[in-house]
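Only a portion of the chains appears, each positioned as in the full assembly.
Chain lettering (A and B) follows the sequence in which the chains are written, and residue indices restart at 1 in each chain.
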Amino acid sequence: MRDAALNRGTTIVVQDPYLYYAKLTQLWRRRYGEWKGDESVGAGGWIHPSAVVHPQAEVHQSARIGPLCVVERGARVGAGSELTSRVSLGYDCIIGERCIVHPGVVIGADGFGFAKDGERWEKIEQLGAVWIGNDVEIGANTCIDRGALSDTVIEDGVKLDNLIQIGHNVRIGRNTAIAGSVAVAGSATIGANCTVGGGSLVSGHLTIADGVHLSGCSCVSKSITKPGVYTGVFPLDEHGDWERNAATLRQLHRLRERIRHLERERQP
Amino acid sequence: MRDAALNRGTTIVVQDPYLYYAKLTQLWRRRYGEWKGDESVGAGGWIHPSAVVHPQAEVHQSARIGPLCVVERGARVGAGSELTSRVSLGYDCIIGERCIVHPGVVIGADGFGFAKDGERWEKIEQLGAVWIGNDVEIGANTCIDRGALSDTVIEDGVKLDNLIQIGHNVRIGRNTAIAGSVAVAGSATIGANCTVGGGSLVSGHLTIADGVHLSGCSCVSKSITKPGVYTGVFPLDEHGDWERNAATLRQLHRLRERIRHLERERQP
């Protein structure tokens, strides 16, 4: 019916025009084919000859491993998923169905774990892996570290933009979308249906509830237990004005004391 | 003449010593040759045998495609430009003349576009490309996404440092320089001759005028219409002092009310 509408050039009133637009772009893409340059994608699985795929990795016959990817031993790529090009998928890491992984992504590098031995750091071997659900999209040069003992988990429908850092043992809930250049530190849990604005930081070992929307450039250092919109951004200003306010900010606690003092004085 | 001066060891007074130093380093480099390890760069175009270049990509005969790059169908690389190594250039994306693209760069991955369908995200296919002008330098592991419908545009003379995220349909004006780890969200327009300090965030769908200088670590969430220097950084402090001031900051609006109250009281 949508095809018919397109052909006839009729006006269509749709309930959700943005969603309709999304579907139109998909239609366009299917019609005008695969631009990327590898026409040889067939019905069976497809691995570019330049990719390095371990014989004990499992690539579904409808999956696609693009040029110059590395897929290590025991890794699994599910039906209809695509590693576009120059993607690293570490040993024992699992990608579900219909996922898109953009160039430069690293899944399953070691998490950042060390124990102090005097002044030296002793490496904690990262013995977990990464588990990625279905319908997940991962942007260019994003990194998802393997877990320390259990796995790092990205649930179904999660969308990650470019240059995101996901630490070991993080868990990201269904359909959560995270914009570019965000860092999620180790063992943080982000709920389902959240959105995280670009450039934000989520500290480690905390929990963010379902339905939380975090503004860009914000820093989460405590758990968030209620859905809602949260922000923590220093407002931008002309440099001279900023300088005066920032200098005063360093005395803010003392200013409060001075106000308290004035309030006390006024009632003799 | 400069060569002569160098040979004779004479003292040279130059108008702009830093610019002169830049030219000296270029001279040095030309004299002592190409260190990088690929002596086989000739007068004609040069593609490393390990690179994966689609037969329908156009690489100028004076361009250089280094090891393990991926150049997709319909992509174009102009005269004198170099993809150093491990660069991805997506289908239909265009790089002008005399550009330098450092390792790990991803040009033309999909922009981050989704429409909500209930709780699910429906992918908006990204049908635009990336257009990069002349004399552009792009730092290691930086990502420039393809546009949703029209192109993402990087104008002549732009310099991008490492690990920068440029969202879909961003436009960056001539000779603007952006330091490392900056994120520019989708559909933002940055003017010409701007500088952006490291670690900053530019939100989407806004415009920054020509000649704006943004301090590092700052977050732009509204358009900037006048040239100048802009800053938005929480001043660093010893942790204990920070903690007191940050706690008070959360009551700042109420503090203002208390000051107002005191001001009113004092005039009976």
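We adopt the following convention: a residue touches a chain if its C-beta (ideal position, glycine included) is under 8 Å from a C-beta of that chain, and two chains touch if they have at least 3 such contacts.
On a predicted model such as this, the values are computed, not experimentally measured, just so you know.
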{"item": "2 chains shown - copies of the sequence in the complete complex", "value": "3"}
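Everything that follows uses one rule, which is that only the chains that are shown with their structure count from here on.
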{"item": "Where chain A and chain B are represented by their mean Cα positions, the distance between them in whole Å", "value": "21"}
{"item": "Chain A-facing residues of chain B, complex", "value": "50, 52, 54, 56-57, 68, 70, 72-74, 86, 88, 90-92, 104, 106, 109-110, 112-117, 119-127, 141, 143, 145, 148, 163, 165, 167, 181, 183, 185, 201, 203, 215, 218-222, 228-235, 237, 241, 244-245, 247-249, 251-252, 255, 258-259, 262, 265"}
{"item": "Residues of chain A that touch chain B when the two form their complex", "value": "16, 18-19, 21-23, 25-26, 28-29, 35-38, 48, 50, 66-68, 84-86, 100, 102-104, 135, 137, 139-141, 157, 159, 161-163, 174-175, 177, 179-181, 192-193, 197-199, 216-217, 233-239, 242-243, 246-247, 249-253, 255-256, 259, 262-263, 266"}
